[in-house]
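Each chain you see keeps its place in the complex, though not every chain is here.
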Amino acid sequence: MEMGNTTPSHNNAVILMHCPDQPGIIAVITEFINTNGGNILYLDQYVDRVNGIFYMRVEWDLEKFIIPKEKINDYFFTLYAQRYNMVYRLSFTDRPQRMALFVSKMSHCLYDILARYTAGDWEVEIPLIVSNHPDLAHVGEQFGIPFEVIPVNRDNKAEMEAREFELLERYGIDFIVLARYMQVLSEEFINRYPNRIINIHHSFLPAFVGAKPYHAAYERGVKLIGATSHYVTTELDAGPIIEQDIVRITHKDTVANLVHKGRDLEKIVLSRAVEKHIQRKILTYKNKTIVFS
Amino acid sequence: MEMGNTTPSHNNAVILMHCPDQPGIIAVITEFINTNGGNILYLDQYVDRVNGIFYMRVEWDLEKFIIPKEKINDYFFTLYAQRYNMVYRLSFTDRPQRMALFVSKMSHCLYDILARYTAGDWEVEIPLIVSNHPDLAHVGEQFGIPFEVIPVNRDNKAEMEAREFELLERYGIDFIVLARYMQVLSEEFINRYPNRIINIHHSFLPAFVGAKPYHAAYERGVKLIGATSHYVTTELDAGPIIEQDIVRITHKDTVANLVHKGRDLEKIVLSRAVEKHIQRKILTYKNKTIVFS
Amino acid sequence: MEMGNTTPSHNNAVILMHCPDQPGIIAVITEFINTNGGNILYLDQYVDRVNGIFYMRVEWDLEKFIIPKEKINDYFFTLYAQRYNMVYRLSFTDRPQRMALFVSKMSHCLYDILARYTAGDWEVEIPLIVSNHPDLAHVGEQFGIPFEVIPVNRDNKAEMEAREFELLERYGIDFIVLARYMQVLSEEFINRYPNRIINIHHSFLPAFVGAKPYHAAYERGVKLIGATSHYVTTELDAGPIIEQDIVRITHKDTVANLVHKGRDLEKIVLSRAVEKHIQRKILTYKNKTIVFS
């Protein structure tokens, strides 16, 4: 069985950038692309006028672009990035990104992601699942994806994470999705993958940070429960928020019901965030995200 | 101009109650009403099986009810409330409740409530608006409702609240709605009106308790903003939640936009809560609400 | 690998009923259960005062119920159903219902249902998947569920449906879920399973009945797209609606985007409906549903 969307990808370049705002930036960049034979397929920009920051995402077809792919970065850096004090990321769509899934015992987010992957909805490769428990090994088997059990806990974290780093290296992983993974990563781990670890937290952050948010929501008597996907930073549940959503509950809902109702929320909110990341549509700045449409 | 829904109200009795759960409670109460000639118009009940509590709201037509209205409470207390350890509230719909509005400088919640009132949507009387500022006096004038300016602040709170108590007394006020009233009430005030002061807080509680929640939401980079209506208790923004809702925002929204978008949320969420209170459909238990449909 | 929730189910009785409204029905039925030793676990009722119909769902534990399970129906019919002109359905929770999935080429609803099933979220058995195409046979294999290809089309419908009837019989199927099954069932088929075939239609019915609703939504320029799950009746897309939901779109969304965004909606809306059906919480009356909470 052939997994994922492995059709030869389009040969596009994507630039995600931000810089101090000043007149004419869009004009010069679009002209750079147009005059060199690039066909702009997507352009979205946004000016944060409060802080004076210009943000842009531009994607263009490289087929008739006269600057060789391997030199685009040089040209762009020399001509524009320096001049405008840009922070930018250039990437190409001809190679799907490689994503690792970290899971524990709950399967709903894992299945949701693998169902999309198998159906070819996402331009991504998923060569690796890591878990601190063996419980979901059968899912790896069902989808033909290596499932590595690394029984990490508080006491053996450094040693176990060393094994994880080795795996992530070996499988050429670009980014990591914590699909209801119930272990806190070390600072070292987090710093290795800045803005490249996506977590799903089962509350409407910043409400109910930390463990057992559904219990806390039940105790407080809220009328809506939420889920939040965010990039992982070294402060717990405090990284840049990518996506949030909520579902209505009533006084009739027990904690067990909240857990049950929350599952659909968690999987959808996580998958929306992962999709935006795969599409290279997320910029982060000062612990917030700009998510292009 | 005649304000509010002053058509002769229906002559119904409403009981809101809770007690330790045990078999047969619905049967005995419905039988009590039926055999005495009452026509049940509404019955909703709910059993909290986690804590073993039975909650019920029942409303019946008194027209052919053979127990005189003024004796219903005696009968009910003697026959059922004692026997089942009930906490209950009996009320009658032939007299509209009287509601006071407390406001400061923002008019959106005030107008929303008065528009419903004027249209006759609610069985309520609004004989009084109180404000700590004169800014919205013209709204009182527009709708022909006494608008009393009581310039309360931290230093004169006891004295000013004494004037408020006098007003509330004089106008026969049953419950109070804080329609974006920007003053904290004293404990004494709150304890005079238990479960009878409804506030609107402009965040998805318990996120962003206290002042300037839109600024806090902007800083945190959330993707949804919320509003929460709740009964006021002596702990700030921590009373029983009646209703919450959210609206989606994006990275493009400044604090000013959040304030702007939040207004519609605040007014709708507050009015939904006030409506449920007017309809006597809210029970509170252990800092939570049971809101009947 | 053991699939589904096959733990010995609870030994409860469930009655779903409606009848002309009259005083005392709740009392007599709850008394019937209580005095015979049944412990009521769930009771919800609703009176349609416009049409004068009383609806109820009651579930009770049979453990200490003194009427033998096989005689409950007799007793209930004789004592109450006749007397109150009830239409009712009595069922027992000790045997999970058996559900067949009908699919075509799209996998998102299928995976969503099987993920819940595998995780043990639902008290149901799924012994059979039927498809008019072989494309999703690998999913049956992944989950160890027989996948029968019945290449039905307009010309061979009677013959192919005969084979389907035989399969449904052989596997002891109680109800059928059309998980994006792209074939219209015959009247004969539909009449065999009244209120027991659940479909998902990819629009906010009654808007965009029939084929290609996303194209129609795009053409009309709507700002929200919807999905609707309903029981199948002989009139296309016109059966009793069980659940609906929507998602916001913008002018930027192409038809392909609508199809993509709609998938999450379809799978969630279908699964919510299936869950309510499994829980025996749906009553139908005059082409509408009463869905208990």
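Chains: A, B and C, in written order; residue numbering restarts at 1 for each.
Operating definition for what follows: a residue touches a chain if its C-beta (ideal position, glycine included) is under 8 Å from a C-beta of that chain, and two chains touch if they have at least 3 such contacts.
Computed from a prediction, not measured in an experiment: that's the story for all the values here.
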| item | value |
| --- | --- |
| Size of the entire homomeric complex in copies, 3 being in place | 4 |
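By definition in this document, only the chains that are shown with their structure count from here on.
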| item | value |
| --- | --- |
| Copies chain B and chain C touch via same or different residues, half shared test | same |
| Inter-chain pair with the most contacting C-beta pairs | A-B |
| Centroid distance [mean C-alpha coordinates] between chain C and chain A, Å | 35 |
| Where chain A and chain B are represented by their mean Cα positions, the distance between them in whole Å | 43 |
| Touching two or more other chains - residues of chain A | 250, 252 |
| Complex contacts: residues of chain C adjacent to chain A | 1, 106-108, 111-112, 114-116, 118-119, 121, 138, 142-143, 250, 252, 260, 263-264, 268, 271, 293 |
| Touch list for chain B against partner chain C, complex | 23-24, 26-27, 30-31, 34, 39-41, 43, 45, 47, 49, 248 |
| Footprint of chain B on chain A - complex, ascending | 46, 48-50, 204-208, 220-224, 226, 240-246, 250-252, 254-255, 287-291 |
